[in-house]
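Only one protein chain is missing from this complex, and each of the others stays in its spot.
Moving on to chain A:
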Amino acid sequence: MKSRHRLLPYLLLLPALVMELLIHIVPMAVGIFMSFKQLTQFFIRDWSAAPWIALNNYRIAVDFSAPIGKSLLNSFWVTCSFTLLAVAFSWLLGVAAAIFMQEPFWGRGVLRAVFLVPYALPVYAAVITWSFMFQRDTGLVNHVLHDQLHLVSEKPFWLIGDNAFVSLIIVHVWKTWPFAFLTVMAGLQNVPRELYEAAAMDGASVWQQIREITMPALRPVNQVLVLVLFLWTFNDFNTPYILFGKGAPEAADLISIHIYQSSFVTWNFGSGSAMSVLLLLFLLLVTGVYLVATARWRDADA
């Protein structure tokens, strides 16, 4: 009876462990192994037979004077600036909306449901609609900008060229800010009312209450939220893939699309794996630094 109880927690975890091993851990190990091989389409049937080329895939990936390295570096910078802007806007909109909706007002319940719609809509349906809105000749965006507001003299392209970067951020922010809203809204429920009442008694304005009470109280929530937003945004594949199809314009060539292309379009799995491993190392580094800086690691085992 006693030994059964000692085994019980492990038995409870077993299904989760098996699935994590099968889908995440083993493939990741295989991926690292593959990154040392010259794995092209000729070896897909028997990938263990691909020749071992040690660090060659990595050397090619980080040779920034050659075309492959150059385009990888470009895509890295595109991803970094995209992530920075998209996370900043999503976070701002989410926090502002949650704070503005902390106090009851007429229509608050309906508005809350409306704001959650982008989060609930299936990604592909939403992003396909955006791509329709961004069409040069038939889209809503150019109709409003050019035909109705006369803000531009020539209808711009939104899905090719440099503007694609802007479109990508708009769509990503549209899709992501409700998650920030939802999280901050949940976090706000833990802020004690007495703090606001005491501040109001002392004559603090609403803005001062937000700055002095709400924002500090949201700090732990924000620390987790920003990290999650960062990881999601940096790894986002769905938005560019559906918005641009298989060939993203250079200005919006996110790293996940870039690796997908070099793996499944040009069929070079070895080089794709090496790029994935580099990406993982970068994410580990950033996350590690962030966790140490915010000292949230203590809560990871809560």
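Quick note on the criterion: a contact is a pair of C-beta atoms (placed from the backbone, for glycine too) under 8 Å apart; a residue touches a chain by one contact, two chains touch by 3 or more; residues count from 1.
Going forward, contacts and distances are computed from a predicted model.
Enquirer: Can you work out the missing subunit's protein name as recorded in UniProt? Choose among "Extracellular solute-binding protein", "Electron transfer flavoprotein subunit alpha/FixB family protein", "NADH-quinone oxidoreductase subunit D" or "Carbohydrate ABC transporter permease".
Expert: Options "Extracellular solute-binding protein", "Electron transfer flavoprotein subunit alpha/FixB family protein", "NADH-quinone oxidoreductase subunit D" or "Carbohydrate ABC transporter permease" considered; the missing chain's recorded name is "Carbohydrate ABC transporter permease".
Enquirer: Please identify which residue in A:185, A:229 or A:252 touches the non-displayed chain.
Expert: Among A:185, A:229 or A:252, only A:185 touches the chain that is not shown.
Enquirer: Using the touch definition from the top, which of A:200, A:215 or A:292 touches the missing chain?
Expert: Candidates A:200, A:215 or A:292; residue touching the omitted chain: A:200.
Enquirer: Using the document's contact rule, name the residues of chain A that touch the chain not shown here.
Expert: For chain A, the residues touching the absent chain are 5-6, 8-10, 12-13, 15-17, 19-20, 22-28, 30-31, 34, 44-45, 47, 93, 96-97, 100-105, 111, 113-126, 128-130, 132-133, 137-140, 142-143, 147, 174, 178, 182-183, 185-187, 189-190, 193, 196-197, 199-200, 205-207, 209, 220-221, 224, 231, 234-235, 237-238, 241-242, 256, 259-260, 263-264, 269, 272-273, 276-277, 279-280, 283, 287, 299-302.
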